[in-house]
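One protein chain omitted, others in place.
Here is chain A:
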């Protein structure tokens, strides 16, 4: 039997003392016990570490495998109010879906009142609406049925930041695409057709990658493995890229930019690309750190370039 004391990482105050803890108890179980004595700190917002400035311990870590004596001393940091990833994703993706449709149907008070509830005379505008809506419906369904999340929660303030980003950009794009004075692409049907092919190709690609990543991980687990190409040709890009889901996502938005020939869309694509590159580089670095035999030919997001 071990004893566990939990101190505040900043003030070093004794917050909790647990007598008689099983040596094979996990950090997750210790968090639940801590939660009982401090109900305002539910387990998701607890960061437990061995060192006040060290890394957080994982929920799966077992007490007796940690470098502690008979009395284990842990440091606690409050991560702040947490919200589940699923909730955030569903909220941030439903917004653009609904908002774009509001602009598409020219709901009152957006454009001049003589245009209320009219539809655009350009068929590319209808196509764009279908593509945009398809994209976000796909994202919502993936969130519900495909993705397996490593972390359950993220800080609450993220939902405001993320929703502002997605909803704001969706409104900005939709305003111009569905505007009565919208100008269709210069090269007309050729441009739109090419754009649609790129868009659909990348949507299928992105979905294939999500499925492949899902299949790496058995349900309920948090294991990490190197992703490899499967029988699906869309996954062969794994030979050259660590995060092809981002590559395909970039491709989809490039397609959409070409289709709509709208500067705000181009801007959104650019900002998204910058953010995804940051994420891809981080993921690539952690793959390299974790796996000795990581394929050397791979780049984070763009084959051979980035």
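Please note the rule applied: a residue touches a chain if its C-beta (ideal position, glycine included) is under 8 Å from a C-beta of that chain, and two chains touch if they have at least 3 such contacts; residues count from 1.
Please note the rule applied: contacts and distances are computed from a predicted model.
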Name check vs UniProt for the chain missing from the figure, options "Very-long-chain (3R)-3-hydroxyacyl-CoA dehydratase", "Ubiquitin-like-conjugating enzyme ATG10", "BRCA1-A complex subunit Abraxas 1" or "WD repeat containing, antisense to TP73", returns "Very-long-chain (3R)-3-hydroxyacyl-CoA dehydratase"
Consider the whole complex, including the chain that is not shown, and state which of A:34, A:74 or A:182 touches that chain. A:182
From the list A:130, A:263 or A:288, which touches the chain that is not on show? A:263
Counting contacts across the full complex, list the positions on chain A that touch the omitted chain. 176-177, 179, 181-183, 186, 260-264
